[in-house]
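Of the protein chains in this complex, all but one are displayed in their positions.
This part shows subunit A:
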Amino acid sequence: MSVIYILLAISLVVAIIFFVAFIVSVKQGQYEDSYTPSVRMLFEDELVKTGNNEKSEELRVKSKE
């Protein structure tokens, strides 16, 4: 068994992992709205201000998706 086989196998596996990740992200619609998440990201701090309960609920909802 040559080291080449191992290297090829590793490079293939890595490539395929990225490929699958790409397909999955397209399927989930991650590329459909490329603007709103950039704004939403900045809101997380504001939610803390209004109380911790809300924040955890928000997180729970997000993780469900």
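Definition applied: contacts are C-beta pairs under 8 Å (C-beta built on N, C-alpha and C of every residue); 3 or more make two chains touch, one makes a residue touch a chain; residues count from 1.
What we mean here is this: contacts and distances are computed from a predicted model.
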| item | value |
| --- | --- |
| Complex member absent from the view - protein name from UniProt, among "histidine kinase", "Sugar ABC transporter ATP-binding protein", "Cu+-exporting ATPase" or "Protein-export membrane protein SecF" | "Cu+-exporting ATPase" |
| Contact set of subunit A toward the excluded chain (per top definition) | 2, 4, 8, 11-12, 15, 18-19, 22-23, 26-27, 31-36, 39-40, 42-43, 46-47, 49-51, 54, 57, 61 |
